[in-house]
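Below is one structure, written out as structure tokens; comments come after it.
Heads up, one of the protein chains got dropped from this complex, but the rest are sitting where they should.
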Amino acid sequence: MSARPLERKPFLAVAVTVAFFAWLYLPIVAVALFSFNSAKSLSVFSGFSTRWYSDFFSNSALLESLAASLRIATVAALGSLVLGTMLALGLERITSRPARAVGAVTLMPLVTPEIVTGVAALLLFTGLGFKLSLTTVTLAEITFSIAYVTVIVRGRLGSMSPEVEEAARDLGCTPWQALRLVTLPALFPALLGSGLLVFALVFDDFVLAFFTTGVDPQPLPVRIYSSIRFGISPAINAVGTLMLLVSGLLIVAALLLPRLFNRKTSSLDLITGGERR
Amino acid sequence: MTAGLVERSRGRTRPRRSSQHTRLWGWLLTVPTAWMVAFFVSSMLVVVLLSFGHTQADGHPVFGTTTKNFAALWDPVYLELFLRSLGYALATVVLSVVVAYPVAYAIALHGGRYKNALIAAIVVPFFASYLIRMYAWKALLSDDGLVNSGLRKSGLSDGIAFLNTPWAVVGGLVYGFVVFMILPVYASLERMDVSLIEAGKDLYHGPLRTFVTVTIPATRAGLYGGMLLVFLPALGDFVSAQLLGGPRTYMIGNLIQQQFAEGQNWPLGSAMTVAMMAALTVLMMVYLRATTTRTREQS
Partner (left out) sequence: MTGAVPSTTRRSLLKGGLAAGAVSGFAGCGFVPSKEKPAEEPLPKSAKAKIDGDLVYFNWADYLDPGVLKGFQKEYGVKIIESNFDSMEGMYAKINAGNQYDITFPIAKWVVKMRREGKLRAIDKDQLSNADQVYYSGSYFNDPWYDPKSAASVPFTVYKTGIGWRTDKIDAMTGSWRDLWNPQGSGHIFTLDDQDEALAMAALLLGYDVNTAKASELAEIKKLLISQKKYLRGYSSDDVNNMSGGDAWIHHMWSGDFLYTREALAKKKSDYDFEAPKEGTPINSDAYAIPTNAKHPGTAMLFIDWLLRPENAVKNINYLYYPFPVKDAVGTFNDLAKEVPSCDVRVEDLENPDVFRLLPADQVQARAAVWTEVKAA
């Protein structure tokens, strides 16, 4: 149920929230601001200029990195959506011990620090003699993103009533039809939310990508990470601002999309996969 | 096969399942399981195997059967490092809770029409590059950076050395991972029956007491989930310490990364990885046991 208006606005909570937003956005505003800086400095603003943007758009290496990142993130999101949803559905319905063991193993990537997953992926690929490439990056990213989808979709499944599906089958649907026509549409917010989440995580991931990149154009965060030890150039600020814009547009689109399907679905469901009462 | 069985996780009796139905779910499980075994389990296995290896004279790591890598880990320096990382991760969790609750509370219960926009506004920056945002902090907080210039100009202070301290590292960790606390807590708050708070206020006569005795237990599921999602990446993080840290803020993540980079000792790095994963698994099991039974009632 929607919140009934409480008696008075809690001043402290609101103050903290305002401060939080300021803190959250301060570096982003700084990055955006300094991406228009005419000088190379990151602390003194000398004048307005779009040179870093023209540098970026004429720098084919950076553009190709951006394209590579987008490709990897898209394929990884789709791949982990498919596999993660299959896993969530299977785990929710089958409660035998082997299934629960599988469930536990699937959660392990969430527990594993990224440095470990990166190293493990590298060792596996080189140990098997695979050539590193964007494909190996994508395979690794899918493997470590499945858990996010599974958790979110299972959460949504858990709060869905099974009666509708039962009813569909009583009416003569095969299990596959019930899945396709009833369960999956009902899962839509969770699918969209987890897909977006995985896209964001993979798009920005540098640890796993760093270890598994080959000679293909490297994903953008790897490029950024390579320079971070020695200091990044202001051109990277332009990159960051653009990445933020792209993501911002994505989120806005994702928030508006459910309105086309079901007006009552809360956009918050996208991320938490939960149901609002 | 599952006919008449009590569904354990739900505590409800389920009607007879058609075997056709169960078969479908079974098939659905096999493909992702095969994937996970092929890529995840095997990669972890390789790490474990390499931890028993050694590095050849020409620098190449090879498999072997030595335990000297694990023996090397009994150095008190490594234990101290682990405890330090644990401390930072715990501090990160505590600070995240302190920040997340007011924010989630304000948005969930007082956000009104703007709720979704506000949540989106929290999530969007999270999509912008983590590295760039952290590096921006480094520029902003430097001694001659914008924050200190502002402090000096406004006369508030002569300038504070923010960077290269443990607080800068923890601050960076909180900045990077607090979203993982806000979202689950928000989701729990949304699901909570708000009249509980009203009732609590009547009973306990104070916002703080109400908060502790009513709100927190009611949002337990979100809280526990958030704590896990913040603690784990914070523990293994190396970027914050690398960018914002000082001479005494070295974390496990930095240590492991070094073995695979400058240290040129992949077997030792693998052994450290295995040790850390073992420690984490133990912690996780203890944590889950402590929180699961109560969460089951909650959900």
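So that you can tell them apart, the chains are marked A and B in the order they are listed, and the count of residues begins at 1 in each.
We take it that contacts are C-beta pairs under 8 Å (C-beta built on N, C-alpha and C of every residue); 3 or more make two chains touch, one makes a residue touch a chain.
Since the model is a prediction, treat every value here as computed from it, not as a measurement.
Residue B:Gly145 is the one among B:Gly145, B:Gly200 or B:Gly253 that touches the chain not shown. Within the complete assembly, B:Gly64 is the residue of B:Gly26, B:Gly64 or B:Pro207 that touches the hidden chain. Residue-level contact of chain B with the missing chain is found at 49-50, 52-65, 75, 77-78, 80-81, 138-139, 142-145, 161, 163-164, 242, 245-248, 250, 254-255, 258-265, 268.
Within chain A, the residues in touch with the undisplayed chain are 40-44, 55, 58-61, 64, 122-123, 125-132, 213-218, 222-223, 225-231, 233.
To be clear about the criterion, only the chains that are shown with their structure count from here on.
Measuring from the averaged C-alpha position of chain A to that of chain B gives a distance of 15 Å.
Residues 7-9, 14-15, 18, 20-22, 24-26, 28-29, 31-33, 35-36, 39-44, 46-47, 50, 99, 102-103, 105-110, 112, 115-116, 119-137, 139-140, 142, 144-146, 149, 175, 183-184, 186-187, 190-191, 193-195, 197-198, 207, 229, 232-233, 235-239, 242-243, 253, 256-257, 260, 266, 269-270, 273, 276-277, 280-281, 284, 299 of chain B are the ones touching chain A in the complex.
On the side of chain A, the complex with chain B involves touching residues 1, 3-4, 6, 9-10, 12-14, 16-17, 20-21, 23-28, 30-31, 34, 42-43, 83-84, 86-87, 89-91, 93-95, 99, 102, 105-106, 108-117, 119-121, 123-124, 127, 139-140, 142-144, 146, 158, 162, 166, 169, 174-176, 179, 200, 203-204, 206, 220-221, 224-225, 228-229, 232, 236-237, 239-240, 243-244, 247-248, 250-252, 255, 266-268, 271-272, 274-277.
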